[in-house]
Every structure is written in structure tokens, then in C-alpha cells.
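Note that this complex is displayed minus one protein chain, with the remaining chains in position.
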């Protein structure tokens, strides 16, 4: 089957995206472009997060060069101060009551992330924020990071919904030949695209040997290994990954016999050919071991950086060859169905 | 009042601009684009300055990679030599009498600067060069520098004709809260736009404390402070700034009771969205103290560099939002009237 891969633009607007990690937003504003909108993020009164367009209504200066004051954001050029809704709240020697304001975007902090709704503010609904059980459970630990990648966000979804590439791109850490020798199954379930692969009675590659050791299990043991990738709108991919001592039930094995975690991927469009990639890992073993969290974070950061050159040059190739037909194999079904789910949602958004 | 800020292109051509500081032009040519014209500057016979298009009429090589010889400029590629008027004056083994020349621009050295007239050469008139009294008076000292800034030159005029921004951009040196608490007055006088502010009985900010000390006055004293910004065509801004011991007449105080200087700004368009910013300060106290000149120069260079990011990102914002209406407050009157003066001159230039 050959088809065209869309590699420029088109994302949902009326939905929540991760704009930043909570720890990125301290006592200074943060400028960041989300879905083509140049925004400034900051903490207003009581630390509550807010997002405005990064454009001062006075003279067009970037608000992200300003500073926090009186629960609002003051422009660093001439001192116009705006509140969290973008409404002028003061300027030395001026009556600001008739000045225009800056556009505000719905913005919420939850689960350690800052979420923004780039579309129609009147439709923003916090109930539609995803529920991340691991972020609310003390039995879990999370570590992660952020990469800026110059490719369409859907190329990253393709990447994460087909882990065959681990064998090639990540050969020295999480790749192993059994991955692309083991067939995947892709299904649509509960509003998610799920693509899964189970390997039985294999040896663990280096990353998982370290994880076994971290979980107090023998790193040389034969293991069962699984990868369950879950795509959900607008562009989140959660991957259940793990290894269990062989013959104890694999994914269903009891807690003491396995090391497992969730690869957490929030993929936020920046422009038509770039995105913000919030990557991380949540685990429910040795959750209080901060050193292990950092070790895993550093290892994962290194592994994920191996994809950057490939993805950016793939984007470049697709940009140079618009409309060229490519191949969709069974291993590509996860990405293809995720793209189809986005397509359907885009059509629905266009008609409402 | 809301209006659109023009932020791309449109400058006067039949006028003098500062192209370089005298000390930039030694025994090598200097390539620099002025008002969209790619020019080469050099010293011909007896050190007299000249400006040609930076394009060899032989094969299009950049003349700025050439060298000075026989009172002219020799192309560094194949050796065609041009005189200060751009006329071929020799080439080894060639009869150059029928070769085309390079376009020459009227060019004059005065007051420590190289001035160029990018427009119609037949209309160039040295009598129209500005008279800089401080450059001719031994009682004054001058120090300055050059920044290349990626924004329309008029955004810099706005910046300099409204010193409210000192409170925010330059908070640690020349800014103080009384600046934007004190109203400004803007008038049109003698072909200049003048915007002025007088602060009474305040404390000096760090830069002025050092200047008071340099002038042999107590830096902790209560002072009167003034800022008188003068815009003149095509794009010069001279700012009289100073402090006097409080109660001695302020701007009118006798010489021994004050420290004052002139901020000298020549703003030369390079392209539609970039300019050359020649900044400096002329002072009439401790004029022979070269160490103080350098201290002031270094301090001013640091202060003015604080504007760069703001201006370049403001340009980026305005480029992304063409035609968007902004606000012109009373503090913006200096810039607005300067822009209006340029507009009127552009219209006059177009009809002559």
C-alpha cells in the first residue's frame, strides 16, 4: 500500500496541549510559540498560570521580555501592566481604562505541566484534560525533558507508534533484533489507537538490564518484554513498556517479578514543520529513588536525541518531495491510524 | 488613539547619513550597505574619503576585498583600479579608457564621521551637513560606538524620543521611577521635534552618580534632572541630559553645579528591517580625562545594548502583524511627530 504522508501543518485547535513543564515557569515569563500562536506564559496572583499573546498592545514589544508584578505581567519596554486575562491594569502616569488588551488563552496547570487551549476560548473545558493516574499516585515517580524538533508533529507520532525503529536507531540501548521479528497488533479501542508487541523469553537490552537491576531483579535473566503504544487526541502517546522474568505472565506478571514503566510523550505543534516534544518516563518501582529517576531521565534523553537527525532530515526529504507516495506496512499501522484519527477530528472541528 | 506603526523601509535618499566613524576607515576599504545600497568606503589621495558601489565593473567582484593604491581602489580579483569617482584608472596590460566605471556616492568626512549621500549625487550639498558644535569645541569630549540592529530605523527613533523606557529597560543604570511619573512635553521647534522632561529634587541613579563624581560633585546629593530629546531629519537624535544640584536652576544652573552631556545618535538605515546605530556621548566636564571618556563609553555601550533584544523582537512582532493598530500615548508623541516629519519629507522628496 502506498500513500502520501502529510508532513506540513494541520493540527487541532480546540483542545489542550502541553505548553511547558511546571518547573519551567518560575518568577519570569516564558515566550513560546504553540500551534503557530506566539504566546507568553507566566504565573499571576498565587502562582496561577496564564497565557497571553506575546505582543504588547501598546507598541508591539514582546511581553516575554517583561516581568511579573502585582499578580500580572508588566511589559519591559514602557511598563504597561496586564492582568492574567490580558486586561490593562496599570501604567505609570496613564489612564489605561480605554487601552486595548492582549488576547488571552485558556491555561491550566495540572500533573506537573502547563496546558494551553490555542483555539476558541469559549469552548475550553478543563474536564477534557487527560487524566494521568501516575501523576496523582505516590507509588509512581516521573522524570522527563523537552526537545525542540524541526519536523511536523505527526512524524514524531509515526515514530512513537512504531517501535520497530528501536532496533535501528537505538541499537545500543533499547533496541534488540526480536523487536522487528515480532509482529505488532494495532487496534482502535476506547478512543485510543493501540499498537502492541509482546516478545517472549528473550534477553534484556542494556537499558532494561539497568532497569531490572534498579528493580532488584537479575539483569541476566531471560525475560518477557512488552510495548503497548497508546495514541490519543490531539497528539499524546503513552507507551506501556516493561520486562518480566520469563514465564511469570509477562505483562500480567505480579509486581515483584517485573520492571515496567510508562513512556510519556506530549507532542505539541509549534509551526507547520516544528514541534515541542515533551518526553518522560513514569515508573512504579523504586519510586522514591531520586538517583534512579535521574539516571533513567539521562538515559532516556540520550536515546530520544538519537531520533532528532533522522526526523529532521525525513522532514526535509518530504518537504522536497511533496505528494510523493510512500509505503505503509503493517508496522506503520499505528501511525497511520493515529493520523486518520486526527484527520477525522479536524473534519469534525471544521464543521462545528 | 490607535494607529499603525510603519516598521519596514521608506527612508529619505537625498540627504546625508553617517556611514562610519572616521577611525573605522584606515588603510583598507570598508564594505557597508547604506539605505539598501551596497557601498565600499575608502581613503583616496591625501586621505580624502570616497564611496563607490561595492561591485567591480569588470566581473562583479566586491571592491571591498580590494586594496588602496595610487590614490584609488584596486579590485582584489583581477586588478582593475578605480579612482575616487569610480573611473577606471588602470589595469595591468589593459587599456581601461573604454571600460565602464563604478557608481560613486558623494562622501564627506566631518566631525569624526564619514557622511554619505545615497540619493541623487547632483543634489548633494555639504552645506546641509549638520553642525555639531561639541565636535569643534576643545571644551568637549566625545566617545561612542556602533551597533548593527535588525529593526527598521524608525523603531530606534521611537525608542530615543521616548525615554520612559529607561525606567524599565535600563533600570540598573539610568532608569528611575520618577521618569515615567514626570510628564513630557513635545513641541516642534526650529525644524526639530523636541520632547522634554524635567524632574526636580530626586536622587541620581547609578550612571549619574558616577557622572557627578566625575564632575567633582557629591554623588549622594538631591538633584534636578533633565532630558531634552531633539530629532532632526533624516534620522538624528541628540539628547541633552544632565543633573544639577537641586535648587540651583536645573538645566539653567551654572556650570560648576551640574554634570551634563549630549547623547549623540545617528541612525542609518541599512535595509528595510535593519539599521546602523552610531551612539555616543559628548560632555563638557573633565573633557581632557580620557579614562573617564572610556568609562562613560563602556557604560553607555552596555546600557544601549539592553535595547537590542527588545527592538529586534518588536520588529519581529510588527512584521508578523502587518497593519495591526497600536496605541500612541502622550509619551509616544516624540516618536510619532518624528515619524510624521519623515513622512512629510518623503512626500516632498517624491515630488521634486
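Here the chain labels run A and B in written order, and each chain numbers its own residues starting at 1.
The working rule: a residue touches a chain if its C-beta (ideal position, glycine included) is under 8 Å from a C-beta of that chain, and two chains touch if they have at least 3 such contacts.
Being a predicted model, the structure only gives us computed values, none of them experimental.
From the options B:5, B:20 or B:75, the residue with contact to the unseen chain in the full assembly is B:75.
One of B:65, B:129 or B:228 touches the chain omitted from the figure, and that residue is B:65.
Listed residues A:164, A:195, A:261 or A:300: the one in touch with the omitted chain is A:164. Considering the complete assembly, chain A touches the hidden chain via residues 2, 5, 158, 162, 164-165, 167-169, 177, 180-183, 309-310, 313-314, 316-318, 320-321, 324, 326-327, 329-332.
In the full complex, the hidden chain is touched by chain B at residues 38, 54-55, 57-62, 65, 74-79, 92-94, 99-100.
Everything below uses one rule, namely that only the chains that are shown with their structure count from here on.
Centroids of chain A and chain B (each the mean of its C-alpha atoms) stand 48 Å apart.
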